[in-house]
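In this view, the complex is presented without one of its protein chains, the others remaining in place.
Right, chain A next:
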Amino acid sequence: MIGVLMSSFGFAQEEMNTIKNDTTKLDEVLVLSRRKLSNHRQEKTLSSIDNYLEKSNKITMIKRGNYAWEPTLNNMASERLVVTIDGMQIFGACTDKMDPITSYVDVSNLEKVAIGSGQEGTEHGHSIGGGIDLKLPTPKFNGSGYKSGLDLGYETNGNYKATGLDLGYTGHSFFINADGVYRKSDNYDAGNTKEILYSQFEKYNMSLKSGYKFSDTQSIDVNLIYDKATDVGYPALPMDVSLAEALITSLTHYYKSEGKVFKSLETKLYFNTITHIMDDTKRPIVPIRMDMPGWSDTYGFYSKAALIKNQHHFTLNLNGFYNKSLAEMTMFSNNPEEPDMFMYTWPDIRTLYSGIFIKDDFHFSEHETLASSLRLGYHSSEIAKDVGVQSLEIFHGNVDEQNDRFLISLASTYQLKKDNYNLSLGLGYGERAPSVSEGYGFYLFNSFDNYDYIGNPNLKDEKALDVNLNFKQKFNDFEIGLETSYFYIMDYIIGELTPNVSSMTIGANGVRVYTALDHASIFSSYLNSSYKISKRFTVNGTIGYNYGKGNNGENLPLIKPVSYFAEFNYNTPKFNAALQLDGNGNQSNYSRLYGENETADYAILNLNLGNVFYHKLGKTILKYGVENMLDTNYSTYADWNNVPRQGCNFYVNLSFVFR
């Protein structure tokens, strides 16, 4: 059965890379290379990981405020993606998705970001929409000695300050690197200097990484990331966050073989713990005061081997994790004579996963590759608190404490690469288990559609067939490319209105219980082009079209409307300038059923400038510019409750690199 599927699905592996909205680097979308996350190449050296991800075509960030944006890939959000940090599973501790895991790392921790669309992103876990892996730096023992760097940034809008410090030593058998980033912003102003209350944040991130090389074949490294955000405002939500804290640790062993077939083995043990405390004390008027803490701990491992045999390049990845997610809510009655009200919103859900991933890149001719992958996994979730079982039984009759699933994912991509011509065609089939909220959430308030959501432990696996086609043609100085993907999703999990059930949240419209649509379709396509006018001057543009509908004829929520992006670039080795036009068309296919309203079209202009100065001590990089030059007041389809985005913003980033 598997064999048949494998062969009929054919081909294709796309290891896409987060790249800027620019279209000149199309080959990076198609080939296996991943671009380095060198922050000096970005528009802002101190840009956050959120800002960085947003530059990719396929990724849109859902914003609930000015911090902790949630990435969506192919119009699918966290529960349909597998987002990992260097292969490590980590799960946010907030029931309201206020802490996507991308908020617990900073650019300084990472080397690159690998994005796999659809079933090509399943190296680290099962997903429907794809995978985002935030890669930590690979250890180097090149003896480059001491290195240090200092980054300073300031932005006028929100009085935003950012500082980064990086210290490191690299020897031939030992290295150690430490870095820290501190960011603080006041409330920002939307267009027309309208202050957005509760949009402030403050966070710092520290990381320490050290490695030791035993021999030419073996080395180990340890990595420790501590991230702490305090006083984070969420203007789109009724509550803020007083603490979002993560400790992410790992120990990795590397083995490099000189054998003919067996090339390398990388084994990692990891642990991470997250504490997330929601807070409403800064809000003057609330219907009721409440505490909503959440905790998420994950233990895991992976062991990854690379083998080469003739034209075949095999990757094997055996991985497993154990996660514990607990969240609770205490409400303090306005009537002091009444006792506090308490419930578990995530009743201590234990998830145990183990699986294996096998991939073969078959370079069967000079220009052609056939990449095929298979992931098999066993996924088990358990409700550890009896009261969790009983509370879900209020809605679902009989609820089993434990739920076991067997998951499969298959993908194949055919890739043709010529000098002026690239083509890839991919097919995939994948399954995923419901997320903790979808399966076990209890009265999770979604301020987007103003409903309380109840999890459903009896959900079936969500399944998807996906096809993607990418194509690029180069005519001298002109390039044109097309990226498309189509997903046919079966048992599409979504909240369905449950009539006559009263909401828990005061002022909510009602209750939705997670159920599944029989099927849904999501399509996305981007047409990219670029033209090199001269050696220094290039112009590029992108138009995007997305579509999402369920079998009930309703539009799916959070589907990107028509979007466009144009950029004029001027580049010399020591100076660069870019003028960008970024816009969306009117969101006419919005989903009223799922709480959306029509978001108007918008367009903004950005100007980014950069200089590099080389000197005896190293180099100095200066990045500066204006975002939203015309101070447009706008919000996008991905802005929770249409909270307007930043108005005009002048920024300057200064980086010193000493070596």
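Please note the rule applied: a residue touches a chain if its C-beta (ideal position, glycine included) is under 8 Å from a C-beta of that chain, and two chains touch if they have at least 3 such contacts; residues count from 1.
Keep this in mind: contacts and distances are computed from a predicted model.
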*Which one, "YtkA-like domain-containing protein", "Sarcosine oxidase subunit beta", "ABC transporter permease" or "ATP-binding cassette domain-containing protein", is the UniProt name for the chain you do not see?*
"YtkA-like domain-containing protein"
*Contact with the hidden chain (one of A:Asn159, A:Gln390 or A:Asn597)*: A:Gln390
_Tell me which of A:Thr193, A:Ser333, A:Gln402 or A:Asn509 is the one touching the absent chain._
A:Ser333
_Among A:Ser303, A:Ser354, A:Gln473 or A:Ser503, residue touching the chain not depicted_ = A:Ser503
*asked:* What does the interface between chain A and the hidden chain look like in terms of residue numbers?
replied: 287-288, 329, 331, 333-335, 338-344, 387, 390-391, 393-395, 442-443, 498, 500-504, 506-507, 511
